[in-house]
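A single structure is presented below for examination.
Omission of a single protein chain aside, the complex is shown with its protein chains in their original locations.
Right, chain A next:
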Amino acid sequence: MIHSLFLVNASGDIFLEKHWKSVVSRSVCDYFFEALERATEPENVPPVIPTPHHYLINVLRHRIYFVAVIQSEVPPLFVIEFLHRVVDTFQDYFGVCTEAAIKDNVVVVYELLEEMLDNGFPLATESNILKELIKPPTILRTVVNTITGSTNVGEQLPTGQLSVVPWRRTGVKYTNNEAYFDVIEEIDAIIDKSGSTITAEIQGVIDACVKLTGMPDLTLSFMNPRLLDDVSFHPCVRFKRWEAERILSFIPPDGNFRLLSYHVSSQNLVAIPVYVKHNISFREGSSQGRFELTLGPKQTMGKAVESVLVSSQLPRGVLNANLNPSQGTYTFDPVTKLLSWDVGKINPQKLPSLKGSMSLQAGASKPDENPTINIQFKIQQLAISGLKVNRLDMYGEKYKPFKGIKYMTKAGKFQVRT
């Protein structure tokens, strides 16, 4: 299974290494660096790189490459999934997963990695178990530890390890019992030149933050569960119950977790909450190009479209852009040719627009490709698929928890072709 792990930062330095079997020299990463050099973009590094004696499987998250070294046949997704789990754990522990955070907490990182893999095979990856074994560093705890000499490391086997609810630790106590659920939907869409939808899908997740005492057993039901086309669950969700009744029944882990991800099929008509009017043109023989972009809301169910951000990769021939936004600010990076326009909120009365000209390389012929426009936005208090939580009930505990449900719609990979 996984032999070693190297962490490589954006500038190509190995800043952490960990070995689970015999030590593998870090020179094995040279093959990775070669691939990195060949790749035009950081994302273009192939995830699986064969070398004469090893195989390198890497993932890129937060501008850090996690390079795992393996020696023999193992399903590549196994390693990839594990590496992502490692990143998630770091994020969970340190808030962010950056080079600095990892370097600052190198001991905790090492202890975590030690627990997560034994001889290269995953041992404990469940956040609740890990947190019982190794307590996440907080400022308070660091101070206390230095004074009292106590440690971050638990002495007992986490209760979850042995139970059938390995994701939940026992003995949870809160004075305020609360359970929050965020229904977040992302629209993936490709809109063609004329404004018609080529493909649109909704991907949703329900993220939960559950802080409940004891062993609560929760039940979440939807008004319209049939909407959900394909789902994947946190292991805590009882699958059969879902199959039979379309009700989510589960004993939640403690803290933050993703309860459910779902997919609303493209068969259903997906409401597209924004439209884009664009006119991007280059004239043959002229060193000028026109750029016009107007955004407007549609099918938003009366909710405001916020945090709108438009970005576009302009053709290589564009030297500069001289644009005039009706609201918000725009930037154009002449090196990467990336145009981004931070629009903010769309006011339906006064539609935001960005107009102006682009200057092209003199003498160069007109670029024959048209840039794609990527749009990000957020709509609060709306699940665009129409999914609604019916009710949330708790069994198994006596107290009355505070329950909250929030809806949000975001743009996922929302592209407009021009």
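Criterion: contacts are C-beta pairs under 8 Å (C-beta built on N, C-alpha and C of every residue); 3 or more make two chains touch, one makes a residue touch a chain; residues count from 1.
Note that contacts and distances are computed from a predicted model.
Asker: I want to check something: the complex is missing a chain, and I'd like its UniProt protein name from "Ribonuclease P/MRP protein subunit POP5", "AP-3 complex subunit beta", "Kynurenine--oxoglutarate transaminase 3" or "G patch domain-containing protein 1".
Answerer: "AP-3 complex subunit beta"
Asker: Specify the residue from the set A:Ser11, A:Ser72, A:Asn176 or A:Gln349 that touches the hidden chain.
Answerer: A:Ser72
Asker: Among A:His234, A:Arg290 or A:Lys410, which one is in touch with the chain left out?
Answerer: Considering the complete complex, A:His234 is the one touching the chain left out.
Asker: Name, in rising order, the residues on chain A that touch the hidden chain in the full complex.
Answerer: 1, 14-19, 21-23, 26, 40-41, 43-44, 46-48, 50, 55, 57-61, 70-78, 80-84, 106-107, 109-111, 114, 118-119, 121-123, 125-126, 146, 149, 151-153, 155-157, 161-166, 168, 170, 188, 190, 192, 198-199, 201, 203, 214-215, 217, 219, 221, 229-236, 238-241, 243-245, 247, 249-251, 258, 261, 263, 266, 313, 315-316, 365, 368-372, 374, 391, 393, 395-396, 413, 415, 417
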